[in-house]
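To start, the structure under review is shown below, and the notes come after it.
With one protein chain removed, the remaining protein chains of the complex are shown where they sit.
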Amino acid sequence: MTARVAAPLPPATTIGPVGWLRKNLFSSPSNSVVTVVMAILLAWIVVNLGAWVVVQADWTVIVSRVPLYIVGLYPYEAYWRLTICLLLISVLLGMTWRAWPDTARRFSYGFGAIMLFVGVFPHEMAPVHRALLLLNLPAIGLGYMLTPRAGESGPGLLEAIAGGALSSMLDRAAVRLATAWCSVVRALLPSLYGVAFRLATAWCRAVAALSRMLDRVAIPLATALRRPARALAPALDRAAIFSTPRRMLTAVVVALVVTMILILGIDGVPGLDPVAPQDVGGLLINLLLAFFGIVCSLPIGIGLALGRRSSLPVVKVACVIFIEVIRGVPLITLLFMSRHILPLTLPEDLNVDRVYLAGITITLFSSAYMAENVRGGMAAVHPGQAEAASALGLRGWQTTLLINLPQGLRNIIPAIVGQFISLFKDTSLVYFIGMLDLVEMGRVSVQGNQEFIDNGREVYLFIALVFWVFCFSMSFISRRIEGNLGVGRR
Amino acid sequence: MTRLLYVQGVPIWRNVVALRWAVQVVSAVVVLSTIALFLLNVAREIEARDIPFGFSFLGRAAQIPIGEAVIPYDPSDSYLYGLIVAGINTIRASVLGVILATAIGILVGVARLSPNWLLSRIALFYIEVFRNIPLIVQLLFWLTIVLTLPKVAEGYVVADTVYINNSGIYLPWFEAQNGFWPWALITAIGAALAVYAFRRLSRREIETGQPSYPLLAATVIAVGLSLVALLILGPLAIDIPQIEGRFGRLQGGAQLSGSFMALLVGLVVYTSAFIAEIVRAGIQSVGKGQTEAARSVGLSGMLTLRHVTFPQALRVIIPPLISQFLNLTKNSSLAAAIGYPDLVSVANTMTQIAPAISLFMIVMVSYLSMSLLYSLIGNLYNRMIRFKGA
Amino acid sequence: MGRLRKYLRPGLIVVALALAIAAIAACGEEEQEATTVVNRLAAVKERGTLICASRNDVPGYGSLDAAGRNVGFDIDLCRAVATAVLGDPEAIQINYITAAERGPTIQSGEVDLLVRTVTWTTSRDAQWGNYVHTTFYDGQGFMVPRNLGVSSALELGGAAVCVTSGTTTELNMADFFRQNNLEYNPQVFEDTDVVLEAYQEGQCDVFTNDRSQLAALRSALPNPQDHVILPETISEEPLGPVVPHGDEQWFDIVKTVVSGLIYAEAYGITSANYAQMAGGDNVKAKRLLGTEGSFGQETLGLSETFMQDVLGAVGNYGEIYDRNLGPGGIDLPREGGRNALWANAPCTDCPKGGQIYAPPLR
Partner (left out) sequence: MAETKGFQSAVDIPAEKAEILARPLEERDDIVVCENVHKWFGDFCAVRDVSMRVKRGEVVVIFGPSGSGKSTFIRMINRLEEHQQGSIVIDGIEMTNDVRNLDAIRREVGMVFQQFNLFPHITVLGNITLAPQRVRHMPRGEAEALAMQLLERVGIPEQAQKYPAELSGGQQQRVAIARALAMQPQIMLFDEPTSALDPEMIKEVLDAMRELAATGMTMLCVTHEMGFAREVADRMAFFDEGALVELGPPDQIFNDPQEDRTKMFLDQIL
């Protein structure tokens, strides 16, 4: 066998940062022009926006009433119930982290960071609430602990919750920074002279030193934490109680029911005084309406989709009309009609709170879209499946329920997340029927207070940011799911 | 040879046909009675609670002001006319919105696929920012931005005819004079001729391979004929906006009000983010092999785009695009929040003195007919492409 | 065109449904069910909260403070009724409604009380509910920047006028300009803050609204003296609480509470001195406070001393006014205006010239 020659190195201008720049930003004259123009535009926007945010804007209108934006008029005495709900969510997040490490890890980091920030940030907050918020970090760890490992073990539990992950992150960042910079320097070597060259190498060395310093802290910390974690691992595995998908699902359902009870309260139970649905507001009501809209619309949507596929003409026509009418008109007209027509269809002495009216409307609205999703998902199931089922002797409805529907639902998981996003955005329209959601709370803060009447821009920017964080995370998850399921590309 | 398991004949409760009929009838009864119950209940309550209802109000004077109208409107006009004026406003916003959103969506979608990293990242940023913020928040934000434009007196003036300020954009517009109809006729004939010439010349180009410049010829015919007629007949006077009165308001010309601009910008930015994603997915759905093949037979970048990539991407793009158009039209109802008198906004104002339920039924039926129109277009398109092979 | 028909069918059926509803509504006169009379007092007591329809976006009348508490003149009236009926000023639930929703909300009876800067008109009184008592006299006016040099509303021809949508304000403005043959360019917005910003930025020259709100908003502007409120009042806007039709007892209860508030001011009974007055020697005060005689409380189903609770919770009319609309709030002048008391009781001969007046307590 001939000795293999080592592969030649690619030309310096095609690899490393310089090669990257050339390939991605300056591959042709027109491309370079585009790059420069875009860079100038970007810089202009960033500078102006940054200046406004830091210098001109007056954020008192936000800072002075953060709780109002988040939970509306929810009574202060009952805040602890909400923080407990948050803890439950943290546990669920921890469970997800274990079961689906890649994506949920980022969310755990993000969520933990937000909790840490809010919990430590110097503003007016009772110590007990701070403690409850900070408790979310171990709660994530608890969820993680109670779930079995999915195959290969990820970062150890203690490592994860007590800074191991952080240190390794720091470590990785420093190394990346150092290598990136050094490769720039190496690539530029021929064209750098004198001072510039010395400056560059000095900087390169400094970054490397910094990275070593970080290593000196991070590595011992990580190893110190890794050992007890590893020792504990078998015990922890034994403690894993959510060991089957069914148990995990049960945990999720139980957590949601408990969340609902905690949020709305029960009459007659001390400490759980009912909270008027009206008082649940801010971001909380957007999330609740969107979440329950999706969950409740799923069965209705499935029913409508099956009805639309049905061979019974009356059922089919009724479903088609319902779906098309709802999809054909704007949500605000539906909300308006719900305010005026829905109460008329209910018994006279049943005075339904408008929160529930909004919930019903949003659910019906969402179910029409859900029906179309489900129908699309079922249509994508290969017809051979149904034929095979018939050949096995299953009846029509059995085929639908046991074969087509489950496969169809699996197909539409990303679509459901997408619908959740758009429904979440649409809940901002409930201001139209006088509910104090996040957007309405912003309007009210500006309008109802003379000192803030000029601060609309700050408020809308803040609200936009909050919505964006949620929607973007959702669409991120959705893309991940799509990747994991391999659906979406057929 | 047949063998029946039960020779006595099929009992009715096992007869497939009878069963099917029974299920049909039962379901019909259930569905219809539910609907009837619902309607009767509503009707009875309307009656019992004296909730105003009916459509006789439509002929009466509306009494409400409408801020901007494409066709002349006065508060003494009827409700029906007021609603039509508002409906035209909705159509105006949605048609302009659809055109602009499509154009920008295509640009951003193509930029998203650009080999230039920065451009593609900026496009991604645009998409992810604007589609993840509720439209209502964006509208309120754009309105405050429009309001920060300078006042009329200090606003931007282009060539003494176009005014841009926080009241909106004012453009010179035309006023029909005597010779308008003859001129319109000649222009129409010119357009028809241009179309004919375009087809004729493009066919010639294909048949003979001679460059025949069909687009140029068609433009020259249409514009030339129209211009000549314009000079001879003088059918149009140009109405230039002018600052008038003690308040220094602009009069005349065509106005795009501040609210309208905010609405348009909001709708366009929001929808174009979705359209960009659709366009990107559509273009990516055309395999890399297609472009390579086109390149290898010598087609240039533009020709590849026009004859290979785009026709194929379009089949994937059009159906979701139409549903985005519908969304845009429905979303224009949020105009109510920023003071543009669209259908919902005007109907909402009218509810003070006219029956709310009737008004909103009219509004819903109007939107429904628009959405039916869209789905009709979508279905026609689907039929059209189905003829052309796989 | 089978496809076409398929897609038109839903539309046709919707139209058919609409027609069916219309038909049913048109010929629904044959059977008139006796509407069950709701005893609202019992219902409120059983529920434990009083539901008021109000607003949260106008300083002085109804807004949210930084702690998320509903405050304002209208809210205080709601609290007064809640105290009278339930003994607790916090036993209220405020349903926020838009201007356009006021009619349907009170018609359907889903709220016990509508206190949302709602102008008393005859048709509303007939169609919506019963107007209890005028608690504030307002009128529509115009605000313009001083540097425009406008001194009368009749000079407003050609102006761009900013207005909030969905209220009588919009209609009055249309009437006024039509009546006087003036050209104008209406700029209609849903939100007051947007209107104010549009006005400040010069998108419109004139801001029309109820004068009280104009005054309040003017004081929120950076340089209030740079803006003038024109002398013309183009409409009469008596504001007051409304109760649903069909329950006279409830109507009377609310009327009595409002009268009691005004009466208390007229007789100098305040939140500070009511306890003392209850034991004092002023017969009229003692009657109001339930320590001597009666003025019909028990027939209305209220406690003998309900006014003591009310005064303790929210104070008298004057205190409510001062806290929200007067010096403690948006600082609307009261003395010498229509919202002053008619007279300082019991001296009917020394009128103060206002129109706020309560019937005698007997």
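Per-chain numbering from 1; labels A, B and C assigned in written order.
What we mean here is this: contacts are C-beta pairs under 8 Å (C-beta built on N, C-alpha and C of every residue); 3 or more make two chains touch, one makes a residue touch a chain.
All of these numbers come straight from a predicted model, not from anything done at the bench.
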item	value
In the full complex, displayed partners of the excluded chain	A, B
Of B:78, B:219 or B:312, the one touching the omitted chain in the full complex	B:312
Of B:154, B:175, B:244 or B:292, the residue in touch with the unshown chain	B:292
Touch list for subunit A against the chain that is not drawn	1-2, 4-5, 7-8, 10-11, 14-15, 28
For subunit B, the residues touching the chain missing from this view	206-211, 287, 289-290, 292-300, 303, 307-308, 311-312, 315, 388-390
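Please note the rule applied: only the chains that are shown with their structure count from here on.
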item	value
Pair of chains joined by more contacts [C-beta pairs], B-C or A-C	B-C
Mean-CA-position distance for subunit C and subunit A (Å)	43
For subunit B paired with subunit C, centre-to-centre distance based on mean C-alpha positions, whole Å	41
For subunit C, residues that touch 2 or more chains besides their own	10, 14, 104, 108, 191, 194, 197
Shared interface positions of subunit B, touching two or more other chains	35, 42, 46, 49, 51, 140, 144, 336, 348, 356, 368, 372, 375
Contacting residues of subunit B [partner subunit A, same complex]	20, 23-24, 27-28, 31-32, 35, 38, 41-42, 45-46, 49, 51, 114-119, 122, 128-129, 131-138, 140-141, 144, 326, 330-331, 333-334, 336, 344, 348, 356-357, 360, 363-364, 367-368, 370-372, 375
In the complex, subunit C residues that touch subunit B	3-4, 7-8, 10-11, 14-15, 17-18, 20-22, 24-26, 28-29, 32-33, 35, 99-100, 103-104, 107-109, 123, 127, 148-150, 155, 157-160, 165-168, 170-171, 173-175, 178, 185-191, 194, 197-198, 201-203, 205, 245
Of all residues in subunit B, those that touch subunit C in their complex	35, 39-40, 42-44, 46-55, 63-67, 75-76, 140, 143-144, 147-148, 151-153, 166-167, 244-247, 249, 251, 257-259, 336-339, 341, 345, 348-349, 351-353, 356, 361, 365, 368-369, 372, 375-376, 379, 383
